[in-house]
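Pasting in a structure now, in C-alpha cells, and then I'll have a few things to ask.
Chains shown are a subset, placed as in the full complex.
Note that the chains are named A and B in the order they appear, and that numbering of residues resets to 1 at the start of each chain.
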Amino acid sequence: MGDLLKGISSFRGAVFPTHSALYRKLAREGQQPHALMISCADSRVMPETITQSGPGDLFVCRNAGNIVPPFSTLNGGVSSAIEYAILALGVSDIVVCGHSDCGAMKGLCLPQMLEPMPNVAAWLRHSHAAYSIVCQAYPDDLSDAERVRAVAMENVVVQIDHLKTHPSVAAKLATSEITLHGWFFDIETGEVQVYDGVLARFTEVQEGEPLPVAFTGRGHPHVMPRIAAALAGE
Amino acid sequence: MGDLLKGISSFRGAVFPTHSALYRKLAREGQQPHALMISCADSRVMPETITQSGPGDLFVCRNAGNIVPPFSTLNGGVSSAIEYAILALGVSDIVVCGHSDCGAMKGLCLPQMLEPMPNVAAWLRHSHAAYSIVCQAYPDDLSDAERVRAVAMENVVVQIDHLKTHPSVAAKLATSEITLHGWFFDIETGEVQVYDGVLARFTEVQEGEPLPVAFTGRGHPHVMPRIAAALAGE
C-alpha cells in the first residue's frame, strides 16, 4: 500500500493543482458524462487510459468479465449502473469493452479453475452463451489461447444482447437516442478492435473513417403503421 | 366441468379411434416436434388450432402474456421449456405468438388493474421494455386500444430479444441451426401477422411467398478470422 499512499500524495500535490478548476466545476455542476463504459476489473485494462479520458468523461462500471446480466426480477450493480446512466445522466453511448488474456474467460474455458471460487462460477453463467457458441460454432481444433480469445470476443457480443433486455436501453433504442458499442482491447498490442454489428465481425478502427457500432436504434416506432391500419379496420 | 367431462368422453369415443395409430406410434417412439411455440394462456388463442397442428407437431409453452424471461441465475418454467426443446428435442424453430386484446398487455397499460394481482404485476416486469418503448417512441395521442395493441406487438419483439439471451438458443443461432419467429394473432379477424426482422415490422403472410422471420443465425463463427489473424501475429 506504500505505493498507493505515495500516489495519493503525488496526485494531491502534483496532479490535482493543474486540474483544480475542472474538478471544482465538476463538483459544483455535477457530472455529465456522454458514455457508460462497462469493462473488466482487470488491472491491465484502464478505461480512462485507453480512451485518454479525463474527469467527467466516462461513467464506468467494472466487474470480472465485463458482464451485463440480462434484465430480470433480481437485479444488481450493473443493472443499476445502466439505469442510472440512462435515466439520471442521459448518456448517449454504452460501450462493452472486453480484452485479451481475460482471467474470467479462462475460467469459463477451464471450469476446474473455478472450483474454489463458487461465486465467480455463478457469475460467469452470464457468459455461458459465449462459451456455448465457441464450443458449437468454432472449429474443434482451436488452441487454448484461440479458444479464450474467441470466448472473450463472443462474450462482448453476448453482453450487448443482454443490454438490449434492459427496459431503459430498449426504450432509447426504439427512439434511436442511444448507440451500443462492443470493443476488444488487446493488452499486448494496445490496439482496440470494434464490433461492427452489420458485418457481425470485429474490425480495426481506421482514423478518419466512421466508427463501426454494434447496434443503433430502429429509428422508427416500427409496428406503428400496422397498428393504425389494423385498428382503422376494426 | 360438465362440458369438459363430456369432451373427454367424446374425445375417447369418437376422436381418438381415428387417430389411434398415430398416438400409439407417438407413445412408442416418443415425440419429435419441429417447433416450440410460446403463446398466451388466453382461452381464445389455441396454438394447435391456429396452425392446424396435430399430436406430435408442436411443443407448446403457454403463460400469461407469452413471456420469455431473460436467461438468468434463477430460471423457471419457460427457460426449462426452451432448454428441453432445444437440447432434448432438437427443435429447429421457436415461435413467440402474441395476440390482440391480451389481458396481460392491458394490465401493463393500466397498472391499477394489477394492484390485487401482485404476482401478475411482478411477472409483467418481463414485458416492461415493451411498455417503455410504446411510451417513449409512439405518438402520445394513441387511443387505449391502439396502445394495448402496440404494446402487444412490441412485446413479441422484446420476448424474441430475451430468447437470444438463453445459451442454448445463442449457440444454435451461431451455427444457424435455429430460427426465431414472432407472430401476432388477431382474434377478431383470424389473421396471423408475422414479424420481419430485416424490415423491423410486422407483415401479413402471403401464400406462396417465403415466410418472413424475426431472426436467423449469423451463419458464420464471425469473430474467427480476427482470432486467427491476431493469434498468428503473436
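In this text, a contact is a pair of C-beta atoms (placed from the backbone, for glycine too) under 8 Å apart; a residue touches a chain by one contact, two chains touch by 3 or more.
Worth saying up front: this structure is predicted, and the values here are computed from it rather than measured.
K.L.:
Quick one: 2 copies here, how many in the whole complex?
P.N.:
Copies present in the complete complex number 6.
FYI, only the chains that are shown with their structure count from here on.
K.L.:
Any idea how many Å lie between the Cα centroids of chain A and chain B?
P.N.:
29
K.L.:
Touching chain B in the complex: which residues of chain A?
P.N.:
Those residues of chain A that touch chain B are 69-74, 100, 122, 125-126, 128-139, 143, 145-146, 149-150, 153-154, 157-158, 161-162, 164-168, 170-172, 174-175, 186, 188-189, 193, 199-203, 218, 220-228, 230-231, 233-234.
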